[in-house]
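Here is chain A:
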Amino acid sequence: MSYRYDIRLSGSGGQGLILMGIILAEAIGLHDGKYVAQTQSYGPEARGGSSKAEVVVSDEEIDYPKAMKLDLLVAMNQKSCDDYSMDLKSEGVLIVDSTFVTQIPLQGAYRIPFTRMAREKFKRDMVANIIALGAISKVTSIVSPKAIESAVLARVPKGTEKLNRDALRMGMRAGQKAKQLMASSAVSLIENEDT
Partner candidate 1 sequence: MKRKDQEKLLQGNEAIVEGALRAGCRFFAGYPITPATEISEILSTRLPKVDGTFIQMEDEIASMGAVIGASLAGAKSMTATSGPGFSLMQENLGFACIAEVPCVVVNVMRGGPSTGLPTSPSQSDVMQARWGTHGDHPMIVLCPSTIRECYDLTIRAFNLSEKYRNPVILLVDEVIAHMREKITLDGSRPIDIFNRVKPTVPPEWYIPYEDTPTGIPAMADFGEGYRYHVTGLTHDIRGFPTSKPEEIDLFIRRLFRKISQNFADMQIGEFYQTEDAEITVIAYGCVARSAKRAVIDARERGIRAGLLKLNTLWPFMRTQVEKVLHTSDCVIVPEMNMGQVSREVKRVNKGAAKVFTINKVDGTIITPQEIMGKIREVC
Partner candidate 2 sequence: MAEVTKLIHEYLRHDKKFPHVWCPGCGIGIMLGALIRAIDRTGFSKDEIVMISGIGCTGRLPVYVDFNTLHTTHGRALTFATGVKLAKPSLKVIVIMGDGDAVAIGGNHFIHAARRNIDVTAIILNNSVYGMTGGQFSPTTPYGMKTTTTMYSNVEQAFKISELAITAGAAFVARGTVYHTRGLDSLFERAFMKKGFSVVEVISHCHTQYGRLNRMGTAVEMMEWQRDHAVTVEKAAQMNEEELRDKFKVGVLADRELPVFEDEYGKIRAMSKGTPAK
C-alpha cells in the first residue's frame, strides 16, 4: 500500500515560504529519492498578504498535487495557524514560529521562535525559513538532515553558504531539543537557543 504525506508551510508573503517549499521538495525528492509534488498559492503582493507552499510526498507517482489532510503544518504567523490547524490529521505535527504565534489551538505543538532566533543570532529575519527547515528535519522523519543540508546549500546564493548552514544547524538543534521536551511534557516551548 502506498503512502502519502501532506505538508503545508504557511505564513505571510516575504517570509520565504515558497523557497522553503522548493528546498524541502528538492531534499525529499532529489536527495532522499521519493516522489514529491510542490505547489503554492499566493496573492498579488510580493510582501505581506498570505502565502503558502505545499509539499506532497509519496513512494509512487502523485495524483492530486495539493495537500489534503495535513501530516505536517508549519505556521509562521498567527493567521495561518488559525486558518489551517484544523486541516491537520489527528496525529499530524504542528510547528509554529512562536515569535508571531501565541495562540495555539492544539496541545502538542512544537513552538520555536524561528524569526527571533534569526534576528538575534544572525541579525536578519530572512533566515527564519532555513532555521525552520532544520527543525523540520529533526522533529519529523520526512526529510533527512543530510538531504536538507544538501538541498539548502544547492539553492542559496553563492557566498551565503556558511550563514545558511549555521542557520540550518541551529534549527536542527532547536528541533532536537523541542522533540526531547515534547517527549517529557505535552507542550514544547523553546525560549531561546543556546546549546
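For anyone wondering why these and not others, all candidates are chains of the complex that A comes from, given by their letters.
The rule we apply is simple: a contact is a pair of C-beta atoms (placed from the backbone, for glycine too) under 8 Å apart; a residue touches a chain by one contact, two chains touch by 3 or more; residues count from 1.
Because the structure is a prediction, the values reported are computed rather than measured.
Screening 1 or 2 for touch with chain A: in this complex the touching candidate is 1.
Against candidate 1, the residues of chain A that register as touching in their complex are 22, 25-26, 29-30, 35-44, 62-66, 68.
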